[in-house]
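After the structure tokens below, expect a handful of questions from me.
The complex is shown incomplete by one protein chain, all other protein chains being positioned as in the whole.
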Amino acid sequence: MKVFHIRLAAVLLMVFAVVAGPLVGTAAAAGKVALVIDVGGRGDLSFNDMGFKGADEAVAKFGMELVEIQSNSAADYLPNLQNAARSEAFDLIIGVGFLLADAMAEVTDQFPDQKFAIIDVTWLGKPNLQEVGFEENKGSALVGALGAMVAAHYGYDKIGVVLGIEIPVLYKFEAGYRFGLHWGNAKYAEVTGKSAEVGLLWTYTGTFSDIAKGKVATQAMLAQGAGLIYNVAGPLGIGDLEAITEHLEAQGKSAGPPFMIGVDANQDYLGDGHRVLASMMKRVDYGVYSAIESVANGSFKGGVRILGPGNGGIAISRQQDLGDFIDFGIKGGAISESDRSQITANWQAMRAAVPAWIWEAVEELEAKISSGEAKVPCDWCADSIKAIRAQYPD
Amino acid sequence: MSFSPIFCHCFRKLVNLSCGCFSQFRVGTYEDIGSIVSSMIARATLIKRLHPIMESMLAAVIGLMIGAVIMLGYGYNPVAAYGSLFQGSFGSLYSWAESLANATPLILTALTFAVAMRGGLFNIGAEGQLYVGALAAVAVSLIHLPSPIHIVMALCAAMLAGMLWSLPIALLKLTRGVHEVISTIMFNWIAYFLALYVIAHVLTDPLRGEKTISIVETSRLARIVLGTTLNYGLLIAIIAAVAVLFVLWRTTVGFELRVSGHTSVAARYAGISHRRQILTVLLMGGATAGLAGAVQVMGRPPTYAVLSGLPQLINLGFDGIGVAMIGRNHPIGIIVAAIFFGGLMAGGRVMQFSPGVPLELVRVVEGVIIVTLAVPELRNMLGSFRRQFAKKKVYDGS
Partner (left out) sequence: MEVEHLWGILFISLHAMVPITLAAIGETIEEAAGLFNIGLEGILLLSALTGALGAEISGSATVGLLAGLGTGALIGGIFGVISTYGRGSQLISGVGINLFAFGFVAFMLINLGAPGFHSVPRDVQVKMISLGVGSVSPLVFLTVGLAIAVYWMLRRTQLGIRIRSVGENPAAADVAGINVNALRLGTALAAGAFAGLAGAYLSVDWFGAVTKELTAGRGFIALATVVFSGLNPLFALLGGFIFGFFDGLATWVSTYPKIKDIIPWQFVAMAPYIVTLLVVAGVIGRVRFPAALGMPYRRE
């Protein structure tokens, strides 16, 4: 009897496999986009989530369908892209992240008639590939300058940056932040006549997932007198903020300083609106959105687009972004709808407490960077990071 | 009359080859009643051996059904989903190739765990061993050699590196009695950070600092099916599995190893094992794990280098444990289980396309299937061990 059941199960299994196969057809709908992400996956609070945001908005706007494909391991990148391309069902296949560079290089050659786009990669140069790069170093410079001036204003002599795994993309953030720090110090001395040499505390935690390291690193930096912590490690920002919140609570306060600076997405709404001073927004959503847009209106062409402070790719968070991201925060469970007005009020108060000249100085730096007068390192500083660290020391 | 002993002999060899638990039978004396008895037992054993395979399949089906219920609960069509799963894992040449490509490193890391298990040890250090193996293979690309030699050198370097990483585990156990569970977990982490350092500072690619230098053309493993990631690493994995099969079931060393591993079944966790056996199984395990790292890096397109954060290598060691257990710690079983796992992974990718089942849910289904596979497992292993015990007592009078 038992053997019979087993045999039956085996037969059913096989029948199922044979029958179900053809049942899966690839429904060729008009306007389909595939978004392939790297192993970080969704929920990094920044980079990948921004990619999704942009894709969601674009397909909603242009009436297309979106298929999101995550990767379990690096070995999935090429098969995922190949599966997508082979199905011939997608108008555009977007790869998010530099980790997909090699796979993209191969698949664009393999399928020359398929349109592709990739974010954070600018060196491939294929006719059917649109490459979107960002100038994170410039954004980090703005944030570094802001940080130096704010810290000096509130009487701190250090600012910090908590980074993730030591990879060249993060060197861009570090290099820009250093540049901004030094510029901010000089500016502060110029405007107030006082010298406040704000120093830098930095560490690579080696992880984009262990929040404890973000929290401990931040606690260590706060103990050494940091007035501002820049999060360049995705979800570790949660840990950073937790450390800052506890630090303030121990003093009976809930508003900063010390502050946190968010990254990639607008994270200002975290911390009740008055512990995250600003966010260095890397508008990956805009990059993805415009790529899809170009396919929707037929203007797609291969090549490289660099998005920076001048063209809406990089920016420091402003009030108009806040409302947008509060929605995001409500979905994330961090805040509820009833908090919205409180958060907005807190945020405005926090920003108003910082002297106007500091905000103007940041805008001045932004203009100088756009015009080319201020040269921020680096485009790609894998080999030059040591020199940059010497040039803009802690 | 003369036919029967030959039949018994061949049959027994077949049974021996496909399942290790019959080492007690001496291949030689089959003149008398013993031969008839043994042939009957051998036949019964064969059926009994196939039985658990069917049971495992039944468990897999149950797991799939539970997964279907979960998917239904979230509004996904399970028929379409499973259709995609099968299509993506075994539905076309491409799918088969990808499944086998996934299976390749799993076979090797599963061997690491299985070999140790057979010897009575609990080696979960495949993770660390494969990281260093991959880096060693990359390091060999620093020198220039013609093609087949270069590949061989790289593979040897990887095996050596893996063995060097498992050697301290053995030494710590032999000299200080440190249990391998704790030493392997620690060494895994140490290997992780060491790898991050090497990638960022020692073997860095000057143009792209987030990865090591690439494996040179002459050291790469060619693809078997163009347009997929399947490469000749598969062949290496199978050769390794056959080698392990040979060593463990066809040599005296292997025989002693397995017996000492079985002597006290519960002793496997208490760590009572002989000195040479400990060294042998851990070094063998280190070698296969090192190969796993090498094969991933030398064969798997498109990167042919180790990326920072080790995204191509992470979890291969731990997945190997599951593969080994489901493959019942036997090389043939491991190959089958690895293909099953690899198929789940390959099919899971395609499930995201249509009907858009998120990867997370695929993992949930995979987890459920594996838990259901746990249950029929040990019943039969236990049954055979008990018979083993009884027989041993009868034969040696111990």
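Each chain gets a letter, A and B, in the order it is written, and its residues are counted from 1.
FYI, contacts are C-beta pairs under 8 Å (C-beta built on N, C-alpha and C of every residue); 3 or more make two chains touch, one makes a residue touch a chain.
These numbers come from a predicted model, not from an experiment.
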For this session: Write down which of B:72, B:93, B:182 or B:239 is the residue touching the left-out chain.
Result: B:182
Seminar exercise, completed: Answer key for A:147, A:206, A:227 or A:377 versus the chain not shown reads A:206
For this session: Would you indicate which residue among B:72, B:93 or B:374 is in contact with the undisplayed chain?
Result: B:374
Seminar exercise, completed: Among the options A:89, A:124, A:220 or A:306, the absent chain makes contact with A:220
Problem set entry | Contact footprint on chain A, counting only the chain that is left out | 41-45, 49, 52, 160, 166, 199-207, 209-213, 215-217, 219-221, 223-224, 235, 238-239, 242, 245-246, 249-250, 270, 272, 328-336, 394
Problem set entry | Touching residues (missing chain, whole complex) on chain B | 74, 172, 176-179, 181-183, 185-187, 189-190, 193-194, 196-197, 200-201, 264-271, 318, 321-322, 325-326, 358, 360-379, 381-382
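Note that only the chains that are shown with their structure count from here on.
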Exercise. Roughly how far is chain A from chain B, going centre to centre by Cα mean, in whole Å?
Worked result: 38
Problem set entry | Touching residues on chain B, where the partner in the complex is chain A | 51, 54-55, 57-58, 60-61, 79-80, 82-84, 86-88, 90-91, 94, 98, 101-102, 193, 196, 200, 204, 206-210, 227-229, 296, 300-303, 307-309, 311-312, 314-315, 345-346, 348-350, 352-354, 356, 358-359
Problem set entry | chain A residues within the chain B interface of the complex | 3, 5-7, 9-10, 12-13, 16-17, 20-21, 23-24, 26-27, 34, 38-39, 41, 67-80, 82-84, 86-87, 98-99, 102-103, 105-106, 110, 165-169, 171, 206, 208, 382-383
